[in-house]
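Here the complex is missing one protein chain, while the rest keep their positions.
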Amino acid sequence: MLTLLPTLAAASFLVFLFIHLIPGDPAAILLGDAATPEAAAALSKELGLDEPLLKQYALWLGNVAQGDLGTSIFFQQPVLSVIGDGAETSILLAVMTMFWIIAFGVPVGVISAIRRGSWIDQISSGGAMLFASVPTFWLGLYLIHIFSVGLGWFPSSGFPSISDDGGLANLRYLLLPSLTLAAPNAALIIRLVRASMLDVSREDYVRTARAKGLHPARVAVRHVFRNALIAVAAAFGFTFAALVSEAVVTETVFSLPGIGRLVVQSILRRDYPVIQGVVLVVVVLYMAVNLLVDLAYASLDPRVSLN
Amino acid sequence: MKLFPKQKRNLLAFGAAIAMAGGAAADGTFRYATVGEPPSLDQHVVTSDLATTIAHHMFEGLYTFDSSNSPRPLLASGDSMSEDGKSITISLREGVLFHNGDEMTSTDVVASLRRWGEHGSRGGLLFANVDSVSASGDHEVTIQLSAPFGPWKNLLAFINGGPAIHPASVMEGSGKEPIAPQDYIGTGPYMFSEWVANRHVELVRFDGYVSPEGTPDGYAGQRSAEFDSLRFIPVPDVGTRVAGLKAGDYDYAESIPGDLYAELDADESVRTILNGSPIFGLVFMNSRHGPLMENFALRRAIQAALDKTAALHVAIGPEGLWRANGSFLPEGNVWYSENGTGQFSLGDPDSSRAIAEEAGYDGDPIKFMVSTNYPFHYDSAVVYTKQLAQAGFNIDLQVYDWATLIQKRAQPDQWDLFFTHHGFVPDPILISVMNDNYPGWWTTKEKADLKSRFTMSSDPAERQAIWSEIQGLIYEQVPTMKTGDVYTYNIASPALKGLGEATLIWPHFWNVSK
Amino acid sequence: MPLLDVSELEISVHSTGGDIAVVKGVSFQVNKSGTIGIVGESGCGKSLTSLAIMGLLDGSQARTTGGTVRFEGTELLGLTMRERRKIMGNQMSMIFQEPMTSLNPVYRVGDQIAEALRQHRSLTRKAARERAIELLRMVRIPRPDERIDCFPHQLSGGQRQRVMVAIAIACEPKLLIADEPTTALDVTVQKEILGLLRDLQEQTGMAVVLISHDLGVVAETCDFVAIMYRGKIVETGRAEDVFSSVAHPYTRGLLNSIPPVDRDVEVLNEIPGRVPSIEQNVPGCSFHSRCTIAAGICREIDPEFSTVSGKHEVRCHFALGSNNRAE
Partner (left out) sequence: MTLLGSIGSAVFGRWLATTGLIWLALVAISAVAAPLIAPFDPLEINPIERLSEPAPPYLFGTDHFGRDTFSRAVYGARMASIIGCGSVLVALFAGGLCGMLSAYFPQLGHVLMRVVDVLMAFPALLLALVLMTLLERSVINTVIVIGIVYAATTARILYGMTLKLKGEVFVDAAICTGAGHSSVLLRHIFPNLISPLLVQASFVFAFSQLQAAALDFLGLGLPPEVPSWGNMLAEERIYITRAPWLLIFPGALIILTVFSLNLVGDAIRDAIDPRFRGDIAGV
């Protein structure tokens, strides 16, 4: 984990540099159109945004080392609590999405590998590829249009916290978004599961298993699928990164108060501390997920040992 | 950081809850879909219309406007002016409580006015002419002017970037930086509850509210909070706002595109509410730098090339929602004037070309900045660029996001034209082009003369006449070009009771229930 | 009645140009406790034949298109998969060429042995484990009670092949098919495994079908031998008969290409030419293009079996050592 620190430091510095190079002054945005440039400049100074970049970075880094991500310029609230609130939405969305991906992607992939060439395989493989080809926002727009506005089955947008009135029932707000987000990723998992199942089924040890007279279902599950899982687990790191990316779009379409939309809006209003905070959190999260993937990998494959 | 609910429920309960789901919102909560997250709600410094839409439920000023846009007392109970027109005494309503339970006194008012005067966005307009503000009694304040100043009451009544009254304790030590949410203490019918970044701003009913008397008229008169809470939920995507209102997830959604008007107006499940006061686009010209600086003829050439009607048609859509009106304030308003409006929308490329040639235009590129954050800016700018090209202008259309545009427009060497829009204001002094420091920096001698006459006078008829002259000067020197009136509209759930046919400037939800 | 009776077996593979028969008219028998060696170069169809007998042909690529395979009098090709699985790994089992990849890398070897046991015998987990240790001991793996918990990658190639043997004999099969069991191993380990197989055969009385490209191995181990070339058996007979009087030029070629153990040679005698592609339709004797003694007839007529002596049969117009040998 320590070797990741330089990566993290480099990433945070790059982001810091990039976002401060973007033209735009948060003070001017805060004050609105009617404010004069002089007023904006004065506020900017008061916020310490006129200091040299390196000094600002050093200050920020020092605070981060003490667990303080700073204060949002726009919200005048601690960045940690701003992100924390967005994280509830994003994490729940990610968990629900992962649920769909696994619940749909894995069984369909397994079945289409087992019934290779059958109509089930043709439909699910073709369907998977088709879903992987749909822009998420387009899919989202139509899901809202059909299922919220048209049929009234699900809420269209927003997400009240599950600590709000309604409690866990509020998760229904995440149904359409998570399905939207799951569609292309489940499609990728279907293809991956199918491909690795087919790869594994060519292995000699699968022949050995069949030679024992095992039922084909047992061969498929205990021998083929169990080994295919290794490759699939490795891909979940990728899937996570893809999820975070696509969550930005999905949260925008469904107007979800998650960190994806937060970061887009923060970039638009140049809320530097929030952007930096989100990027830091996402990168740390990504590394954590990769670590988990490595752990999962090691527990799935006895040949891999963790150093 | 609250990630998970306090109440622990098992999955069984979750299943049951999902089953009974659907429109299970609390009746006492009013849900308003906003175009985005408001910046700070501090009315002194922030001029965003969205911020005011939320904030004027909790912050009140000394005056407010009635439906004819005339100032009426709100926290004030009356006022008197000295003979020389330089001393204003305002008496305050007694027994008005702040949300923290303290009674409002002249100390609070003086502290609020002073901070607004020093740091407020529009405070300088008034305070340039103010010698002192002092408490002349527990419920009386006196404003000493250096010279008579006509628009004082309009400025005190205009809450956007205006003098909201806060407790003196909050004002103490607050400067340019907006006050923090925990210090949002006002006197309004709703009080601040929470601002969950990215999720919503919530106001709750203030039970200790002391309402002004009188029949509701515009923002004036009796106010009563009917909802338990008001929630302002950022829904930046307009399609989602419309879908969400139709699906019953919001009670009210703002800023809906004109092209959807006919469809939504015909929809039984949606109520459309026009804004009574139009907003208008402005194309500013750079008076400090570049080819347009002081070249009024060239500016008039540009003005002559534009057919504003075509742009309004493309950018807004149905004809009921826009008016190709050259007067800065709409017809029917006391400030309406037709002076200069003959130049408003000539759409004449040939005469434009001729004037430009005479003005010495040699095909230098003219940098035109526009932002895509507001589709109607962008759409209009595209049409204008086309029209200007037909008249022989070499327009370099530069498309930025709003934040970049604001940054760039502050630098005189970065641009020649930029597009923005202006909300309705009850007094022309509040129009941005009147501010010498506003980008564009229109500071000609003619303007200065007229402006000082305009502010010195307190006689309404005289002021209207002077404004008409100023408008004529604007069409002559062209510091900015008005692009026409746009009547934005909002949509609401038909279940809401007490909404007027149209909103005045910002929608308000006291006296509204469902 | 022979334990295994293969008769006129034909196997076809699917290709874009239609089905191609890659194994044609293969017939042989294995008696109880008998050993037969099937020899040929790679691609001659010997592995397909063994997989067909076992019932492991992957239907999408290759399938049996003719002939019969009788095991203890039962016609296997007519059985449902469900019925065949009852025989597979039970009365008939198989070990494969690649010990490095034939064991599932994610399971402990004990579990993989136990899996075969529990499939066909109702054993408790504990009993299966004890039996697995016993089997490991039978295949001469040292400290079997420890090795049983090893993963395959922790074992050497020879040990893995021993584990494969343990899996194969777990249910005391009547027939063991060994497909090139020693090809991938060191020479010394080869000897040990072959010795192990022979000893196990003596102990349990099972019959063995040994598939190999190595005549030497077969000569040492088998009492019966069949030589395959391009999907057909070209020479068959008791091992001592075949090796003492080689009748087919191909068998001769194979024998000549074995380096003699007792003297140094400068040049090894290779069979000239290449095996024609399986998709190529070769008229006449399929070996004629590489045969040193081929004549006109060889290009036109595919020879039938002719008896050399006793059970020693050969497919050649000019069988070596017979009277009609061409000059």
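The first chain written gets the first letter, and so on, giving A, B and C; residue counts start at 1 in each chain.
Basically, contacts are C-beta pairs under 8 Å (C-beta built on N, C-alpha and C of every residue); 3 or more make two chains touch, one makes a residue touch a chain.
Everything numeric here is computed off the predicted structure, so don't read it as measured data.
Q: Using the touch definition from the header, name the shown chains in contact with the chain that isn't displayed.
A: Among the chains that are shown, those touched by the missing chain are A, B.
Q: Tell me which residue among B:Glu103, B:Asp401, B:Asp436 or B:Glu476 touches the hidden chain in the full complex.
A: That would be B:Asp401, which touches the missing chain.
Q: Of A:Ile114, A:Ile267 or A:Val293, which residue touches the hidden chain?
A: Hidden-chain contact among the options goes to A:Ile267.
Q: Identify the residue among A:Val64, A:Ile91, A:Ile120 or A:Ala241 that touches the chain left out of the display.
A: A:Ala241
Q: Pick from B:Lys86, B:His313 or B:Arg453: which residue touches the chain that isn't shown?
A: B:His313
Q: Out of A:Leu21, A:Ala65 or A:Ala217, which is the one that touches the chain we can't see?
A: A:Leu21
Q: Write the list of subunit B residues that the hidden chain touches.
A: For subunit B, the residues touching the absent chain are 237-239, 242, 257, 259-260, 263, 310, 313-314, 317, 372-373, 375, 378-379, 382-383, 386, 397, 399-401, 404.
Q: For subunit A, which residues touch the unseen chain?
A: On the subunit A side, contact with the omitted chain comes from 6-8, 10-11, 14-15, 18-19, 21-22, 126, 129-130, 132-138, 141-142, 145, 188, 191-192, 195-196, 199, 231, 235, 238, 241-242, 244-246, 248-249, 252, 263-264, 267-268, 275, 279, 282-283, 286-287.
As a working rule, only the chains that are shown with their structure count from here on.
Q: Which contact partners do subunit A and subunit B have in common?
A: The common neighbours do not exist; no chain touches both.
Q: Would you identify the chain whose Cα-based centre sits farthest away from the centre of subunit B?
A: Result for max centroid distance from subunit B is chain C.
Q: From the Cα centroids, identify the chain that ends up most central relative to all protein Cα atoms.
A: A
Q: As a quick test, compute the distance in whole Å between the mean CA positions of subunit A and subunit B.
A: 38
Q: From the C-alpha centre of subunit A to that of subunit C, how far is it in Å?
A: Measuring from centre to centre gives 53 Å for this pair.
Q: Mind listing the subunit B positions that touch subunit A in their complex?
A: Answer in residue numbers: 1-7, 9, 13-14, 17-18, 20-22, 24-26, 33, 36-37, 39-40, 45-48, 51, 121-122, 161, 175-178, 180-181, 195-200, 233-237, 239-241, 243-244, 246-250, 373, 401-404, 406-410, 420-422, 432, 435, 437-439.
Q: Taking the complex as given, what residues does subunit A use to touch subunit C?
A: That would be residues 116-117, 203-205, 207-216, 222-223, 226-227, 230, 300-303 of subunit A.
Q: Once bound in the complex, which stretches of subunit A touch subunit B?
A: Residues 22-26, 28-43, 46-47, 72, 74-77, 80-82, 84-89, 91, 141, 144-145, 148-149, 152-153, 155-163, 165-169, 171-172, 252-255, 257-258, 261-262, 265, 268-270.
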